[in-house]
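Missing here is one protein chain; the remaining ones are kept as they sit in the complex.
Chain lettering (A and B) follows the sequence in which the chains are written, and residue indices restart at 1 in each chain.
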Amino acid sequence: MTDRDLMIEARGVQKWYPNGYHALRGVDLNVYRGEVVVIMGPSGSGKSTFIRTFNALEDIQGGSIVVDGMTLSDDVRNIDAIRREVGMVFQQFNLFPHLTVLENLCLAPVLVRKRKKAEVEQEALALLERVNIREQAHKYPGQLSGGQQQRVAIARSLCMEPRVMLFDEPTSALDPEMVQEVLEVMQELAREGMTMVVVTHEVRFARQVASRVVLMAEGEVVEMAPPEQFFTAPQHERTRQFLSQIA
Amino acid sequence: MAPSVTPWWRNRRLIPWLVQAAVGLLVLVLVAFLLGNLVQNLAAAGLLLTWRWIGNPAGFDIAGSWLPFSADQPYWWALLAGLVNTLRVVVIGLIGASIVGTAVGVASFSGNALLRGLARVYVELIRNIPLLLQLVFWYFVVFLSLPGGAQAIQWPGVVLAQSGLYLGMPELVNGVWQAPIRLSVEFAALLTGLIVYISAFISEVVRGGIASVPKGQWEAARALGFSPLQTLRRVVLPQALPVIVPGLNNQYISLAKSSSLAIACGYADLYSVAETTLNQTGRAVEVMVILLGAYLAMDLVISALMNALNRAVQLRSR
Partner (left out) sequence: MERSSSLQRLRAALFASRLDGLITVVLLAALLAGGQALLHWLVFKAQWAVIQANSTLFAIGRYPLDQQWRLWLLSVLLAAATGVSWGWLRAFPRPDRRTRLWPANDRLAAAVLAGLALLLPLFLQLSAAISQRWWGITALLLACRWWAGRVGPALPAAVRRGWPVIWPLLYLLGMTLIAGGLGLPVVSPSRWGGLLLTLIEASFAILLCFPLGVLLALGRRSRLPLLRWLSVLYIEFIRGAPLITLLFLGQNILGLLLPGGFSPDRVWRAAWVLTFFAAAYVAEAVRSGLVALPPGQMEAARALGLPVHQAMLKVVLPQALRVALPAMVGQFINLLQDTTLLSLIGLFELLGTARAVMANPAFLGKDAEVYLVLAVLFWCCCAALGLGSRALETRLNSNPQPA
């Protein structure tokens, strides 16, 4: 793996919350092009906070983060540039309820990348086709089910043609029967070579799709390994403890 | 790639401070400019801030004052008399508006369609006509047109005449009514206007509160054999009050502030006394400070009382 393939390089990331709590205690992570890195861990371990530092939704007090060669700094312009290339899918979907599905997708490319609306609409419709939701293009998010909304959210991020996609517990807020349709979309995305960092509890997804699985606890990386090794032969006691809790 | 130096005006950590500094500077400059002009203009007119004038004799009269007042009393006594007049109208107005407003609010849930309709008409009518217009209507069209002397409207214990409202045991002595309690027509008109206007808004607050109580409560009470009145008193109102009280706070403050329109009814409340004082002494800044301070104090007292009431009516949950 050359340096040109290093999509995310996080070195010694430190973060304290305003109330003094030490959320991230010197975390290192390298994510290479085309990889799917799954981050797991108990609640409060800092895994969501960690991936939110990649697109500066959380700021850091120590360490460095480099996204595809762009170092994350305090420069507002730099942050916006990085956010354009990093897509994020939230646990609560966060679709814009006052816009139709199609408008949700086209808003950012038109305003941020300054592209023509007609062009973007064509691409958006193609994306909706990919996530099997083309016929809902003119509906409003409130008319869709949770699974459909999350697929729209994924399509919305993809519409910006990001180089990396971050997923923050994408299926945790879904009813069980809808989890599968979203995971299938994510699986398809991985197969097409998207670089993905996914925070999730879905073990089966991790086993089938992940290149590496990372365990975080108390703001630190405890273990990092390919899924076969991670789930069958974990090295650390903490990992064994965690796996026994979610089995 | 070596990280480039972030220019200060794009630095995410500095921007909040820059914005605050800019806004703070702007506000300071504005305030300094205005105050500077103020001091300069006041000095030129020989009206620099002082409170010595407040002991000077007022030179005007206050009709219908509760506190004994005459033209040789000092200004501060006059303002106090005005404040007392305002408080009179506000306190009685709050009680009256609450009673009428609650009645109308409850009436909109009555089984009687005519009563419900009338309540609706009342609210929609009152809300869409300006208060000042209603006040001058009550004063000039209704109360000033009351017959006087022997033709006055006489009810048991109450007499409505052009010279005032008499309560107690009114009796006609040499063509002039006398009674233990006499309210001026100005006071009566202001009170009536305020009560009618604010009651419409209070009725909406009460209606919203009662409507927020789940229908199942009414049904359960009926199944248990409660009469509609008992249901209201024992079951619905206690659950509606936590929703009603915060809304009432707003309406009470609104009434207190609206009392300042008394000048349209010729009633000498705090604002009207203050206006006269300002016109006579030219002490604009001092009078404004007194006025605004007094109304602010009234609002704070009302809010404090309503907050205490709010805490008292909150349903205790485990």
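Everything below uses one rule, namely that a residue touches a chain if its C-beta (ideal position, glycine included) is under 8 Å from a C-beta of that chain, and two chains touch if they have at least 3 such contacts.
These figures come from a predicted structure and were not determined experimentally.
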item: Touching residue (missing chain; options A:R25, A:R84 or A:R115); value: A:R84
item: Given B:N37, B:N56 or B:S70, the one touching the chain that is not displayed; value: B:N37
item: Residues of subunit B (touch criterion as defined above) contacting the omitted chain; value: 16, 19-20, 23-24, 27, 34, 37-38, 40-42, 44, 110-115, 118, 124-125, 127-134, 136-137, 140-141, 253, 257-261, 263-264, 271, 275, 278, 284-285, 288, 291-292, 295-296, 299-300
item: Chain not shown, touching residues in subunit A; value: 55, 57, 80, 83-84, 86-88, 90, 92, 94-98, 107-108, 111-112, 138, 140-143, 156-157, 160
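Following the convention adopted for this analysis, only the chains that are shown with their structure count from here on.
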item: Euclidean distance of C-alpha centroids - subunit A vs subunit B, Å; value: 55
item: Sites on subunit A touched by subunit B in the complex; value: 56, 59, 64, 66, 69-71, 73-79
item: In the complex, subunit B residues that touch subunit A; value: 1, 3-4, 6-7, 10-15
